[in-house]
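Structure incoming, see below.
All protein chains of the complex are present and in place, except for one that has been dropped.
So, subunit A:
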Amino acid sequence: MLESLLALGGLVLLRDSVEWEGRSLLKALVKKSALCGEQVHVLGCEVSEEEFREGFDSSINNRLVYHDLFRDPLSWSKPGKALPGGPLEALRALDKRTGSGPATIALDSLSWLLHHLPCPILCQTLHALSRQDSCPGDTLPGEQVRVLGLLHEELHGPGPLGALSSLAQTEVTLSGTMGQASAHILYRRPRQRPTLQTQWFSILPDFSLELQVEPLLESQPPSDLHTPSVDPTTHLTFNLHLSKKEREAKDSLTLPFQFSSEKQQALLRPGLGQATSHIFYEPDAYDDLDQEDPDDDLDV
């Protein structure tokens, strides 16, 4: 599951809630990309650096580049040093830093950034970050920049959530039942229909992922609304199909207004026996053969 989440590139949005937290999934993804040999930059805003690095072994910790916004977000202690411009400057610095090779940027949380930056500016910066590759669509999957963003969906209204969802290439919504976590993953591949997938999982203490089987709910028997369809063409009193001989006879039938060569000849050269048409008339006893107009007698 982790490979498929990381494969698409772009912005991966992890939406979690109070009951189903997403930071462990974020750390699992960070560990996975660090093990693949990529550069990983983490912008930590909500938890301290020690807490974030907890649980990773030293090889991963060496690959992790941590940008700390938690300890001193407004840079009171070191005026004019490190991150003077606040979160926006930190994001832009990340943009410039990942110059070469595939990289993963983990934003510890987008909710914190949404509260400190106006939403359109954050969207534009995220778009610029995830657009690092110069020719989108033609780059190898390994060359892309991935941005993993953790978003606490209960803290925001539908507006910012919708705006960030429309930017994301992959959107993971965490939920679960009965103690078992599940992820509803929406893949938005460019120029293809989006696909929805549900995966049950659990994260082990060393931040590796274990897939689970869906827990059995009391399953209702699927009500059989679909009655077997009856074929209406059986048991008919008339014949709907044509046999081969009948079809040949039908094809060779000359239709009344069909212009065939025989008819053309007949029209061009009136045949010998069909010169003129004769009318044979035998007058009755009561027939009046008078040529005058009978209406002349009327006195109107």
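The criterion applied here is as follows: a contact is a pair of C-beta atoms (placed from the backbone, for glycine too) under 8 Å apart; a residue touches a chain by one contact, two chains touch by 3 or more; residues count from 1.
One rule holds for everything that comes next: contacts and distances are computed from a predicted model.
Colleague: Tell me the UniProt name of the left-out chain, picking from "Dolichol-phosphate mannosyltransferase subunit 3", "Elongator complex protein 4", "CCD84 protein" or "UTP14C small subunit processome component".
Modeller: "Elongator complex protein 4"
Colleague: Have a look at A:Ala7, A:Leu35 or A:Ile121 and name the one touching the chain we're not showing.
Modeller: Selected residue, touching the omitted chain: A:Ile121.
Colleague: With the missing chain put back, one of A:Gly37, A:Gly101, A:Gly162 or A:Pro215 would touch it. Which one?
Modeller: The one listed residue touching the chain not shown is A:Gly162.
Colleague: Name every residue on subunit A in touch with the hidden partner chain.
Modeller: 92, 118-124, 127-128, 135-136, 157-160, 162-163, 166-167, 188, 191-194, 196, 255, 257-259
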